[in-house]
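Beneath this line is the structure, given in structure tokens, with notes to follow.
Removed: one protein chain of the complex. Kept in place: all other protein chains.
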Amino acid sequence: MASLVPCPHCGARPKEEFTIRGAALARPLANADPAAWMDFVYLRDNPRGRYEEHWHHTAGCRRWLVVTRDTTSHEIAASRDAALDTTGAPHP
Amino acid sequence: MSDFRITPQITLKTALQGCTRLVSRTITLEALPEGHVLHVLGKPGEPLSMARLEGLSDGTPHAVRAAGPGQWFIVGDRAKTHSELADLFAAIQPEAFGVDQSAGRIRIRASGPMVERMLAKGTAADLSLSHFPIGYATTTLIGHIGAHVTRVGADAFEIMVLRGFAQSLWDDLARMSGEFFED
């Protein structure tokens, strides 16, 4: 019926405005160990509870967000622009 | 160069040709002129001054509209010539880049005392004046169609939509307004 995702730029919006990508994982370096790349591309933990995910506000500000979502309750504890770190500063 | 040259009548066809203004006591819908829509691409985190952005506009109220972090639309009813556009885009570089969206985005004005109720049939954004003050702009879904919405008056919004969806959105808005055209 409805499910709201808080966008740090636009406020709470229904999930239909967003595209979910999955776990917010750091991309390994190009020359990283093949095992690290296998993990990044294929393996997911599927934890019960809080999970950091990448969501894109596709029909809104078009920013990628890191959304901290509880996989059992869908409760969203935090959401921030993915280009900013947890302190709100831009990534280098 | 070919010696066969054509100097024809090239004519503009508006996206909402044939959509007449819809007016009732409580709702008015009108397609705005396909003037200019400049998409300003700044760098997130390095905001441009409002004065500088307004300097690029034709000076009408609410001509500059936020469009996500570091991006703005500058709109107006008058079409800009190719060289005017080139000059404007040159003027904001290197801090920002300009992209001409004058043909790609179509503006519809929706106004009247029932306008919030009408738009609430499409968007989940909170449209109340306290949350969505005059001049505020946001991008949201109206039904199934993405649109950029700006409040331009207590009872007036401008809705900007991709040209390809303009007719569908107009039809949707007309349907959403239907109950306000009863009398």
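We call the chains A and B, going by the order they appear; numbering starts again at 1 in every chain.
Everything below uses one rule, namely that contacts are C-beta pairs under 8 Å (C-beta built on N, C-alpha and C of every residue); 3 or more make two chains touch, one makes a residue touch a chain.
The definition used in the following text is that contacts and distances are computed from a predicted model.
The listed options are "NADH-quinone oxidoreductase subunit L", "Sarcosine oxidase subunit alpha family protein", "Amino acid ABC transporter ATP-binding protein" or "Phenylalanine--tRNA ligase beta subunit", and the UniProt record of the chain not shown names that protein "Sarcosine oxidase subunit alpha family protein". Remark: the absent chain touches shown chains A, B in the intact complex.
Counting the whole complex, the residues of chain B in touch with the unshown chain are 1-2, 4-15, 34, 39, 41-43, 70-71, 82, 94, 96-97, 99-105, 117, 120-121, 123-124, 126, 128, 131, 143-145, 162-165, 167-169, 171-172, 175-176, 178-179, 181-182. One chain of the complex is left out; on chain A, the residues touching it are 1-5, 12, 14, 19, 21, 27-30, 32, 34, 37, 40-42, 54, 56, 58, 62-64, 72-76, 81-83, 90-92.
Here, only the chains that are shown with their structure count from here on.
Work out the mean CA point of chain A and of chain B, and you get 30 Å between them. Here chain A touches chain B in the complex through residues 2, 4, 9-11, 13-14, 16-17, 58-63, 81, 83, 90, going by the rule given at the top. Residues of chain B touching chain A in their complex: 44-45, 67-69, 124-126, 138-141, 146.
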